[in-house]
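Okay, so here's the structure we're looking at.
Note that one protein chain is taken out, while the other chains of the complex remain in position.
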Amino acid sequence: MAKVGIVDTSFSRVDMGRFVVDEIKKSTTKLKLIRRTVPGIKDLAVACKKLIEEEGCEACIALGMPGPMPKDKASTQVASQGLMFAQLLTNRHILEVFVHEDEANTEKELYALCENRAREHAQNLIRMLLHPEDMVKRAGTGQREGFPDVGTLKI
Amino acid sequence: MAKVGIVDTSFSRVDMGRFVVDEIKKSTTKLKLIRRTVPGIKDLAVACKKLIEEEGCEACIALGMPGPMPKDKASTQVASQGLMFAQLLTNRHILEVFVHEDEANTEKELYALCENRAREHAQNLIRMLLHPEDMVKRAGTGQREGFPDVGTLKI
Amino acid sequence: MAKVGIVDTSFSRVDMGRFVVDEIKKSTTKLKLIRRTVPGIKDLAVACKKLIEEEGCEACIALGMPGPMPKDKASTQVASQGLMFAQLLTNRHILEVFVHEDEANTEKELYALCENRAREHAQNLIRMLLHPEDMVKRAGTGQREGFPDVGTLKI
Amino acid sequence: MAKVGIVDTSFSRVDMGRFVVDEIKKSTTKLKLIRRTVPGIKDLAVACKKLIEEEGCEACIALGMPGPMPKDKASTQVASQGLMFAQLLTNRHILEVFVHEDEANTEKELYALCENRAREHAQNLIRMLLHPEDMVKRAGTGQREGFPDVGTLKI
Partner (left out) sequence: MAKVGIVDTSFSRVDMGRFVVDEIKKSTTKLKLIRRTVPGIKDLAVACKKLIEEEGCEACIALGMPGPMPKDKASTQVASQGLMFAQLLTNRHILEVFVHEDEANTEKELYALCENRAREHAQNLIRMLLHPEDMVKRAGTGQREGFPDVGTLKI
C-alpha cells in the first residue's frame, strides 16, 4: 500500500494537516498516511524528504500559512525553493499547500480557504497516485484549489 | 524512436499540451510523445524529471499559465528554477513554455498566444532533437515565440 | 547520546548561542552539544553541514542577527537558502533562528527577543529529537517563537 | 587540443556567437570550437553542461540578450543561476556574456556593445585557459567588457 506523507507547521493558525488526513481517509483505503509537524514553513522540505527517503512515502503534502510581512514573503520563497529541490532530489511529488493570510478578508473566510484548499489538494494527490489518467483530462481547465475554479478560457 | 515528454497543468485556462501534441504529430513521425498533467507550475519540474529518468524521454516541454498576483510571480520564479535544475540534473533540455495573463489584452488574444507559443516551441524541440544544425542558423535572429519575430538588429 | 550543533555569528550583537546551550542543558541530559561561531550568517550553512557530516550531529540550530540594509536582506535570503540546502543534502533539521533588528523598538526589546526566540527554538529542537509526537499536537496552534503566540484561528 | 563551447540564442537580435568564433580563431590555434544555439537564455545552462560533459569542452561562453520587461529580468536571474550551477556541477568555467537592451541608447550602440563584449570575453577565456598568470596581473584593474575600462581606483 502506497504511503503518503503529510507535514504541517505549528506556526499555522489552522490545523491543515487534519483536513488532508480526513479527506484521504474518507476517499480511499489504498493510501497509508504518515503525519509530521514542524515549527515553520522552512522546516517542511527536509521533513518531506525524510518521509520519502527514510519512511518510503510515494508523495507528500506540505501545508503552511505564510505570514504577511516582507520577511515572511522572503521566507516563503526559500520554503518553496526547498520543496522544489526536495522533489528533484527524490523524484517524488510534494504538493505545496500554502494559504497566505492576505488571501481572505475575514478569519472565517481564511479558515474555509485553508480547509477547502487542503481537501482539494488531497484529491489532487489521490488522482496523481491512483488515477493519473484523470489528471490529463483536467489539463487547461482553470482549477483554483480553495476558490471557485475559473474554468477553461472561452473563445 | 526518441521520446518527448509533454507536461501541462490543470491551473492553466488553456489546454496547451494539446497544441504541442498536434504540432509534433503533424510535423514528424520520429518522436514518441508521453503526456502528463500536474496541478500547477511548481509541480512541472519533478514531473519532467520523472519522464526523463523513469520513462526515458530525451527532452520535455513544460507548459503553464502563471497568474497575475505578486505571489504568482514568486511561484513562477520557483517553477523556473525547478525546471532549470531538472535540466542540469539530467543533462536534457526542458523547454519552458509559460504564458502570463498580462501578455495579452483580450481572452481571444491570450488563447492565440498560448496556441502560437506552444506550437513554435514544439518546432524548436523538433529542431533541437532532429536538426540541431538548423538551430545555429537561427542564432541572433530575434525569434519571439507566440509573437511576431523582431528579427536581427539592423545596423 | 544524540549530538546537537549550535552555530552563531560574531556579527550578531547578542550571544544567542549561549541561550540555546543554557536552555538545552537545563531541560535534558540526553543531548550532547557542540558549539561553533562563524563571522556572518552566510557562513552558518556550511558550518552546520560540517557539524552534521564531520561531527555526527543529529540536528543543528543556526542563529544570526541580519542587518537592516537592503544588502543585508539580500544576504539573509542567501543565508536561508544555504540552510535549506544544507538540510536537504544531509536529511537533518537545521532550525534557523534569525532576529532582524527591525523586529524590536528598543535595544532592550531586541535583546529579550533574541533570548526568547533562541530558547523557544531550543525547546522545538528538543521536541523534534526526543518527543516528535508532541510536535503534531502543536499543529495549527499559531506558535510565534520570541513573541506571544497568536493561537489557533477562532471560528 | 582543448575544446571550448560557444552557446548563443535565437532570441538574441545579434549573432554574438559569431564574434567569439572569429575572435578566438584569429587569436590562437590552440583551441577547438564547438558551437550550439538554443531558443532562449534559460536554455543556455544545460547546453553548456552537455558540451562540457558529453563533448569534453574545457570551458564555455554563454551569450544572450535579455529582454527589458520585468518578466525578462526574472528570467535572466534564473538563467544566471543555471549557468552558476552548471559551473559548480562540472568544475569548469562558463563565462556569461549577456547584453541588456537598456545598456545602449541606439541600435548601433547596442550592436557594438554586443560585439565588443563578446570579443573581450573571448580574450578572457583564452587568458584563463592558456595564460592564467596573466589574469592575476589584471586583478583590481576595473575591466568593463564592452565598455571603456574604469581602471584602478586612484588614491
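The letters A, B, C and D name the chains in turn, as written, and every chain counts its residues from 1.
The definition used in the following text is that contacts are C-beta pairs under 8 Å (C-beta built on N, C-alpha and C of every residue); 3 or more make two chains touch, one makes a residue touch a chain.
Everything quoted here is computed from the prediction, not taken from an experiment.
Student: Please work out which displayed chains the absent chain touches and list them by label.
Tutor: So, taking every chain into account, the missing one touches C, D.
Student: Of the residues listed, C:Lys3, C:Lys32, C:Lys50 or C:Arg144, which one is in contact with the missing chain?
Tutor: Per the contact definition at the top, the residue touching the missing chain is C:Lys50.
Student: For chain D, which residues reach the chain that was dropped from this view?
Tutor: Contact residues on chain D toward the absent chain are 73, 76-77, 80-81, 83-85, 87-88, 91-96, 100, 121, 124, 128, 132, 135-145, 150-155.
Student: Residue by residue, what part of chain C touches the chain that was omitted?
Tutor: Output for chain C: 8-18, 35-39, 42-43, 45-47, 49-50, 53-54, 71, 74-75, 77-79, 81-82, 85-86, 89, 107-108, 110-111.
The rule is short, and it goes like this: only the chains that are shown with their structure count from here on.
Student: Same or different interface residues for chain A and chain B, judged by whether over half of the residue numbers are used by both?
Tutor: Because under half of the interface numbers appear in both copies, chain B and chain A meet with different residues.
Student: What rotation angle, rounded to the nearest 5 degrees, superposes the C-alpha atoms of chain B onto those of its identical copy chain C?
Tutor: In short, 145 degrees.
Student: Pull out every residue in chain D that's touching 2 or more other chains.
Tutor: Where chain D is concerned, no single residue meets two or more other chains.
Student: Hey, how would you classify the chain contact layout here, line, ring, star, complete or other?
Tutor: Drawn as a graph, the chains make an open path, so a line.
Student: How do the chains pair up in terms of touching? List each pair.
Tutor: All chain pairs meeting the touch criterion are A-B, A-C, B-D.
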